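One protein chain is absent from this view; the other protein chains keep their places.
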Amino acid sequence: MMDSIYRFFAGGTFWDILGTFYQSAVFVYGFTLLMAYALLAAMSLTSIRNYMKKNASVNYDVIVESPLAPGISVIAPAFNEGVTIIQNVRSLLTLNYPKFEVIIINDGSTDDTLDKLIEEFQMIQVDYAYRQKLNCEMVTRIFKSTNHAYDKLIVVDKVNGKSKADASNAGINVSAYDYFLCTDVDCILDKDTLIKLIKPFMDQETVKIKELGEHCPECGYVMTQELHRRVIATGATLRMVNSCEVDEGLITRVKPPVRYLPRFQEMEYIRAFVLGKMGWDLINCVPNVSGGLGLFDKEIAVMAGGYDPKSFGEDMDLITRMGAFMKDNRKRYSIRYVPLTLCWTEGPTTMKVFGRQRSRWARGMAQIMSIHRRIIANPRYGNLGMIVFVYHFLFELLAPIVEFTGVLFYIYLIITGQINWPFAIILIVFVYTYSVMITTLALLWDQITFKYYKSWKETIGLCLMAFLEPFIYHPLIVFFSMKGYFNFVTGRKHTWGDMQRQGFGNQQKKKR
Amino acid sequence: MWRDLVDLLWQAYEQFGFLPLFIQVAFSLIIVAILATITAYSSILYKRYQAYVHEKRLNFITPKLEDLITEQVLLNEKLSMGVPVDEIEFDPVPLSDKIYKKIWVRQVMIDVLIQYRKNFRGDVGELLRKLYIDMELTKDSFEKMKTMRWERKIKAVIELTQMNIPISDVTILPLTNSPNPLLRAVARNAYIQLSKNEPFKFFDIATEPLLPWDQLEMFRIITTTKDIMIPNFSRWISYSTNKSIVAFCLKLIAHYDQKTAIPAVMDLLNNKDHYFRAEAINCLGKLSAEIAEVRLVKIYEHQPLNCQIEILRATGMIASGKYLDFLKHELMYSTNFDIRMAATRAIINHDSDESAAIIKEVMNTTYEENRIIIKHCLNPLIRN
Partner (left out) sequence: MANILVVEDDEIMLKAIKNILSKDGYNVILAKNGKEAFDKLENADYDLVLSDLMMPYANGLEVISRLKNDPAKKHISIIIVSSVGNEETITEAFRLGADDYLKKPIMAGELLIRIRKLLANRAIRHSL
């Protein structure tokens, strides 16, 4: 989010040296960005407080007791997760919800993932009427348990499709319920995840209908238009599991990561979810539901074509297509975010894996902006075109580029001795203090909903990372983003599917 | 030394006016950012301190309250001897402890009592209610009703409903149409549970939609409240203009198996909203409305997919056997996968010799995909 705040100091020196036009452009860019952050902070505070107020008195038990609860399919792809698969599946099976199924997609693992599942849960292959609604690699076998205690579990064995998107599509094809939760088998979910995420779907105003055409004389059928906003997806905050205490797939104590790299990520995640997503939620402009955890309306997701296995940012790509689909059909929709952490994921701990992840994200962003360029600033797409895409194009996609070139220019100025040091320093201090403020506010907002960390030392320890971020973490992100863009432009082949997930798995196996 | 500093600042201030605008802005924002950061840090620490104190208080009082409830209610001697709840008197000594005068303790007490009430009904539940009344916690709840803040009002209504304390119609009825959806929902629930004469009156006057989430809560209250008068829900099916109320009544009709409502529900088959029509068809299936079958099969051709599937399901639930040929035809010749699946299930649902024969026959004549569909539906391990 802050990806480009630093470009501003470069802007300052441009101001002194370059012509008025360029000066003004950069100044406006930087100023708008900073104001956008302040605005987001204010909006997210409002929306978090609204959420807390509204949900303080909600009796969540009622859905557990109710026969009217809508069904949810939990979809979790697994690739070479043999060491932890059993615990993680068990933890998914004990989610607090009355009507759900757990679909594990064995994405052509080369280890014993599948054997372990078959043995532990007494699974046998069944003749399953599988239908390919969404494109994916071939599904070879489907397993169900002979023990009725595991009735909720379905295991799908498929040919490796080199991406999570491909495996998730297979899961959607198998799923039976109207909603699906997309997660990763190595993510740890809060036990109330399904309840908390289905709630926004059920708060929707009931369908109000306007007729569009003539009645069919036989049956009275008529084209209708929905005037309510249909919730098509919900998401919640993700955090790092790295230093949490975990017992058989259950978080027993939340702690910020000890190592610096994941700790920076925890801070960044909180900022992105609490400040970013919750802020956008207020004005119905949520840009993305994270791939680690999201609940989707299956009907819309399928009509929008499901996940794109070729995409590098398949989560945002799907959300964009679902939104565009709704807009193309002139339906109103919304995407909701819940300010609670419901999912814990393993953050990369080595620079290599981290760098690969970030390059991929950046490449994904570039890809989405180019594939969906028709949406950018297109009033036909409402908020999606005019706010979400414009913002992301200007301040997410372009930011690293502006910043990178800015820094180069700055260095050039220093070398040639054309720099106005006092002004430059004031601007640097300004950008620095401002970014520290935004991050600290995000961490404060996060404390409103729930006190995840037990001791104040842990909390402050995390807050202090905001002071180091501009020097250490941020330059890395800019660098890896540029690398991602470079890969995008040169179209280099990707191999993330195997590598990234294998990377995650291996770290985790040592830990638990 | 102080003087030097003041002079310096003064000079800086004097020169500030001559700086370019963007530097001035930047400078002011630096000050703002630093102040905001410091404030944020202090609030984080302060909030944590507050939470810490609160937690400590809770840890101190909760065991005490639990002991009190255990002693006075769960293990009450008179209760186990079969003395009626109304005649049981609590031991006045522990109840008059000064600590129960504190407002925050009383709030915790209410919350804990509600927790227990969620787990126990019957005599124990009644005795918990009596404890709530005898400790005059009712007053605390009614006090909260009087505030202007809606979230406090909601809390009050919930407490009174949970404890089954009647609220006068004058107080509660206006709230059932409140512009605040949350307050509206709890008020409606309270009204249904607590109003003895006409619990469903607001169905007639409700103009605002009944959200799916609120339907959950209301469904629970209607189906669990003792001696509630269950009306014939078909009257709202026919006359209510509030769509969500009609949809909700469909679920209630199915739940209470109100067969007399079948004609009213059948009228909904002409409705223009196909999601809604699907719900009506589903309701007919659950009611095993055999008279509706002819009509359902007749309109089948012109329905959108979701309604067609509901019709197939309904035919399976009604299972009169008259339309097995129709189902067989759909299974064998429909081009749509979901329809073939639903038709298979409907045939199997008939659970008769005839249906078994059909399944067998189709199994031998049809192509591979259909065979897998049949195997899938017959497999007891697969539920969906």
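The letters A and B name the chains in turn, as written, and every chain counts its residues from 1.
We adopt the following convention: a contact is a pair of C-beta atoms (placed from the backbone, for glycine too) under 8 Å apart; a residue touches a chain by one contact, two chains touch by 3 or more.
As the structure is a prediction and not an experimental result, all values here were calculated from the model.
**Student:** Among the chains present in the display, which ones are touched by the chain that isn't there?
**Tutor:** The undisplayed chain, in the complete complex, is in contact with A, B.
**Student:** In the whole complex, not just what's shown, which of B:Val32, B:Leu74, B:Ile228 or B:Ile372 touches the removed chain?
**Tutor:** With B:Val32, B:Leu74, B:Ile228 or B:Ile372 as choices, the missing chain is touched by B:Leu74.
**Student:** One chain isn't shown here. Among A:His148, A:Arg253 or A:Arg330, which residue touches it?
**Tutor:** Hidden-chain contact among the options goes to A:His148.
**Student:** If the hidden chain were put back, which residues of chain B would touch it?
**Tutor:** 66, 70, 74-75, 80, 112, 115-125, 220, 383
**Student:** Contacts of chain A with the missing chain: which residues?
**Tutor:** Spelled out for chain A, the touching residues are 61, 64-67, 69, 90-91, 93-94, 96, 98-99, 147-151, 191, 248, 250.
Simple rule for what comes next: only the chains that are shown with their structure count from here on.
**Student:** Which chain B residues qualify as touching chain A in the complex?
**Tutor:** The contact residues of chain B facing chain A are 20, 22-23, 26-27, 29-30, 32-34, 36-37, 40-41, 43-45, 47-48, 51, 118, 151, 154-155, 158, 182, 186, 209-213, 215-217, 219-220, 243-244, 247, 251, 255, 269-276, 299, 301-304, 337, 341, 369, 372-373, 375-377, 379, 381-384.
**Student:** Using the touch rule from the top, collect the residues of chain A that touch chain B in their complex.
**Tutor:** Touching chain B from chain A are residues 12, 15, 27, 34, 53-54, 56-57, 59, 61-63, 65-69, 101, 124, 126-131, 144-146, 151, 176-177, 199, 201-209, 211, 215-216, 218-222, 224, 423, 426-427, 429-430, 433-434, 436-437, 440-441, 443-444, 447-448, 451, 456, 459-460, 463.
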